[in-house]
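Can you keep this structure in mind? I'll have questions shortly.
Only one protein chain is missing from this complex, and each of the others stays in its spot.
Labels A and B are assigned to the chains in the order they are written; within every chain, residues are numbered from 1.
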Amino acid sequence: MADVNYSEAEKTFILHGIQDKFPCREDGRGCEDYRHMEIETGVVSNTSGSARLRLANTDILVGVKAELGVPSPEKPDSGCIEFFVDCSANATPEFEGRGGEELATEISTVLSRCYDNSGCLDLKSLCIIPKQQCWILYIDVLLLECGGNLFDAASIGVKAALYNTRIPNVTVNQEDDEMEIELSDDPYDVNRLDISSSPCIVTLSKIGHYHVVDASQKEEACCLARLMMGVTAKGTISALKKEGWGSLNPESIFDMMETGKKIGQVLNTSLLNVLEEEEKSGNKRKTVGFLK
Amino acid sequence: MPLDSRRICGPESTQSPHIFTVNKDIKSDILLNGERKDGRKLDQIRPLFLRPGLISQAKGSAYIEQNHTKVICAVYGPREVMRKEDFSMKGQLTCEFKFATFSCKKKRQHQQDAEEKDLSVQLLEALEPAVQLDKFPKAQVNVYITVLQNDGIALAASITCASLALADAGIEMYDIVVGSSARIHGDVMLVDPSEEEEYRSQDCKDVNEGKVVIGLMPSINQISALTSKGEIDFETISQAIKTCIQTCQKVYPVLQNALVNSVKTKT
């Protein structure tokens, strides 16, 4: 990512700020505070569901497209979800060409690992005719601007987009040996996904002896190792991943997991509240789209 | 492996016939009357065989065998970094993880697929903290892992194998990394799962089904790799990590022995 080389003194300043008895980060946050987030769903009309998330400088657009396909032979009775992350060169010129590919695959593998279990999203409901037809959800994450903490932002965006997703109702008519799928032409005759137990990623960055959530780009440069956790609203952990070139003490890992679990639950509930609130405000709400 | 455009790869969408065999009822429970199918205890690891220095041309190499999981690893370097944009005062480490095409139940492609790329990154992150990169500035070390036969947790075996190969190559390290994994199945924990016991998201319906893989540097007590899969609650996952740490500690002397023995036989 955008690698600015920071000076020793700047890094020391950040490090000491976190180690302080009353931690004060560069922008005045404590160790467990997120920056300001804004979310809007239903921003792209050609998708089944979409969301745009702005977390301070980080800007992410997620589109979900539901298409019909054949279920994979390993899971004949459930639908599929596929993640794709695109690091647009709009975010930083370094992503030009194949520059962002490594980061993109990293984000998409963590996301797919988070959702790779039966509890987080009910894929069985996406199946139409076992072994023959199912819905495949293509979840595309587009990175428009990066200001640190991309993993968390991407997962929040994905969850919001899934909340916004509407899949047309289909009916299966059986005529002799032939199955016929009929797609409802009523735009309001749709199914929604239950995202109440979908996870959000919480990234804990280890800086010095302590860890912080929602690291800014500068803080990410000071951090040796990160722990990414997929946390559900119940507090279960759907994925864990250590990242970065440093190693961690087992005790600090348990500490970090504890913090991550706590924050993950807060994050999930606040997100769900916001999404419901937005839905309630209905058509009256003014759409902002891509304006800042 | 480079893509050979002249090679006819065969139809892309072939399937192994095993997928369609109906043995779901056997698969559904990995424990038979509270015992593992291969007769091991819950916390018993499979017999482990390790040997460094098999590939004569490589700077260092190692082979690991855990029943039917067989992994071979070669280490080349340190040698100068050719691409100028990669210049750095610290050394670089690269990892390439590859399943041999015939190694799994499912046929693998010649090119690295997404899973193998992900495993490469995980392996790299497991090894990087252990290697003293500042000892070979401007140079790189390449680690190549090939899984010859996969019978569960290829990643954990690869971590152990690769760090043995690095040690065999004489690369300076802070500690050896030992990999281990555990399968979480309800309230029981299966250490060192075999392929049959490994976690598959489609077969499991409940919470607390999943797996954990860790890489531990035993003598400095640092965890260099940690990944999990499946929805698990907090206490269980903490317990699983602790169990994995214990397993690593148990395996560590075996690694040390293998290294010492290889030196003894050479002299």
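Heads up, the rule we're going with is that contacts are C-beta pairs under 8 Å (C-beta built on N, C-alpha and C of every residue); 3 or more make two chains touch, one makes a residue touch a chain.
What we mean here is this: contacts and distances are computed from a predicted model.
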item	value
The complex's invisible chain, by UniProt name, from "Ribosomal RNA-processing protein 42", "Exosome complex component RRP4", "TBC1 domain family member 14" or "Ras-related protein Rab-14"	"Exosome complex component RRP4"
Missing chain: touched chains present in the view	A
Residue touching the undisplayed chain, where the options are A:96, A:182 or A:277	A:277
Missing-partner contacts on subunit A, residue numbers	4-10, 12-13, 16-17, 19-22, 24-30, 32-41, 56, 156, 213, 259, 262-263, 266-267, 270-271, 274-275, 277-278, 281, 285-288
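Basically, only the chains that are shown with their structure count from here on.
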item	value
Subunit A residues touching subunit B - in the complex, by the definition given at the top	73-75, 78, 105-106, 109, 113, 116-120, 225, 227, 232, 234-250, 253-254, 257-258, 261
Subunit B - residues contacting subunit A, complex	15, 19-20, 114, 117-118, 121-122, 125, 128-130, 200-202, 204-207, 209-210, 212, 217, 221-234, 237-238, 241-242, 245
